[in-house]
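Only a part of the assembly is drawn; its chains keep their places, and the rest are absent.
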Amino acid sequence: MLSKCMDTIKGLKLKKMYEEDFFLTWEKTMDELKGVFAVADALRALREHNISPRIFDSGIAVSLFRDNSTRTRFSFASACNLLGLAVQELDEGKSQLAHGETVRETANMISFMADVIGIRDDMFVGRGNAYMRQVAAAVRQGHADGILAQKPTLVNLQCDIDHPSQTMADALHLIHEFGGVEQLQGKKIAMTWAYSPSYGKPLSVPQGIIGLLSRFGANIVLAHPKGYEIMPEIEELAARQAAESGGSFRRTDSMEDAFADADVVYPKSWAPFAAMQQRTLLFDQGDQAGIAELEREMLTQNSRYQNWQCTEEKMKLTKNGNALYLHCLPADISGVSCETGEVSQEVFNRNRISLYKQASYKPYIIAAMIFLAKVQDPSAGLLALAAGQMPRQMK
Amino acid sequence: MLSKCMDTIKGLKLKKMYEEDFFLTWEKTMDELKGVFAVADALRALREHNISPRIFDSGIAVSLFRDNSTRTRFSFASACNLLGLAVQELDEGKSQLAHGETVRETANMISFMADVIGIRDDMFVGRGNAYMRQVAAAVRQGHADGILAQKPTLVNLQCDIDHPSQTMADALHLIHEFGGVEQLQGKKIAMTWAYSPSYGKPLSVPQGIIGLLSRFGANIVLAHPKGYEIMPEIEELAARQAAESGGSFRRTDSMEDAFADADVVYPKSWAPFAAMQQRTLLFDQGDQAGIAELEREMLTQNSRYQNWQCTEEKMKLTKNGNALYLHCLPADISGVSCETGEVSQEVFNRNRISLYKQASYKPYIIAAMIFLAKVQDPSAGLLALAAGQMPRQMK
């Protein structure tokens, strides 16, 4: 596995990833995406052979989570630890940010010894990705100005637009399930809305999935009830990319249509882009009552689409009745975490091992994103780690 | 010291500890308990000779504290750090657990790179230990299913039944004070209830102490006022184990009786098992008023036993008036932390250094529990560390 990864890496143009950030998958070349997959596999192979892939001997990884998180938080912490970095959380409640400090200032103040900054900021449309770019620009400038000895790499741990560590992990799972990145060509992938009794789930996963998988020649169907539109520019992007890669992209308002003969289904709740825009507006106006009213409306709207649930019956419509079921977790499971939710208990339980494996790629994807931003010749770097044979654990 | 420990370890059957968890001391064989003591001493000797006993080069230790903690939290963090692991706290407030995620799912999601999971869950009778076993079973299954590359070891950092890192540290303190584990044979040990103006202290220490020290031939007296019974099965266990080990176990409702000619006294407040059961029931019913009423009753009941205090007068009853005084800390000290408490200021102050030493074993006990679960041939592993002579600190 390791030598296969290194062969792949040698054939890829990865130079521009050095000293760069990771904001959105569609800003990366195909070579760069394949590089992340190959390095993730290589790091996993090293670790599983009890070889430590540590490239840092001290160094700080700053994490800033503006939303609750279990798996992304642990994935980021694990990835940084694997490479030799200590995670230092920027807890805005414990900091002096209220003193009126600017983003530029905070970004520099936390970065004197920071090699990585990981940010999750997905709560407000129009904000999260923009904030990440501000931080990244500030530390790049700080490095250019001689303030920072090194330029920290920014890793997007979920924003209002994309969730690259999730979708890249999802894609790596597909690659392993189907036997190679080229096997995604021609596969039908149903990214569909699903019912949830909760409100306001981010758009970053559906947008990120169609924005990524359309690069690989897949036939993508985005399904949702009318009124649950995502950002229009991401749909346009997916259509363009699908055309370029020899795949296709279309939208439907029928879950059944999307599921029909699908190789992969990804049923997941999200909030309409228009409502999320409205929410940002109300938040800016400090209109808490307006936000509460919006939430009520959205829940009422949601409740009309309780049949948008991934059941065994719907799964029977898929390719051989046996599509690969994906979810970023946690899922709203009917009869487990809620009365009626995104997926039936039967479908979820039947796919549990696969779902957990899907999640298991995330720490390696994040580690690969960091590795490629830090190691100028990744192929030589991996070779050196493999040759060094530093045990990760005394057995 | 180090070579003595290694000689001891060579003679013990420790193979079954490899890849195992640590829930309750009485599930472990005598060899295994002695193995933990010997490895703890060896790790301490290495560290005190400025040799780093680090066996991991990266790796995550997850800590989950469902109750406040200073010393156990720091002991766990120190133990993990000593072995080369980074602690990542699972803070249920910051996580998405409210989304209805199952224990199985969370356990796997936090464990992709976790080598250890340490849990404190002592608030509800019938719950803590059961929860730990659920987590351990989930990651064992996850490992078997190919989801987790390694099986994290679960360390019980205090549950509703036992507090093994505490009681093993207590025992190691006794072993050092008396000059060997065999010296516990025939010693009179008084595990007694003591008055505290607070409510609801866990049963894990008294239960854990009688469940552990009855293995070593000690004559154990459990003393408490009527109505402060502990779990009956632990009493039965202690009696059975004491008989098997050539010691004895009995119960008394007189602190003086327990103290008479005792070699060791461990006076400590706890809540009655029956009340703790009632509390779990009320909690399950969401009956906050009932819980408050129960608390009032318990405090009233407590106040009748203010004379259950460890004073110099009572200490005079012990062997040569000079029993070893133990406490897991923090103690309720009369005139310091409360008006009347578990122990008088005089007794506490006279024994302070010994008490702090008692506490100092905990990090090494936890490290030894982890070491034995991770290193297949512990004797060879310690020898390799000693021979490697990696300095812990440049002096």
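The letters A and B name the chains in turn, as written, and every chain counts its residues from 1.
Here, a residue touches a chain if its C-beta (ideal position, glycine included) is under 8 Å from a C-beta of that chain, and two chains touch if they have at least 3 such contacts.
Only a predicted model underlies this, so the values are computations on that prediction, with no experimental measurement involved.
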Size of the entire homomeric complex in copies, 2 being in place: 3
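Going forward, only the chains that are shown with their structure count from here on.
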In the complex with subunit A, residue positions of subunit B that touch it: 55-60, 62, 86, 88, 90, 94-102, 105-106, 108-110, 112-115, 142, 145-149, 374-376, 381, 384-385
Sites on subunit A touched by subunit B in the complex: 44, 47-48, 52, 54, 65, 68-71, 73-75, 77-78, 81-84, 86-87, 198, 329-330, 332-333, 336-338, 353, 356-357, 359-360, 362-363, 390-395
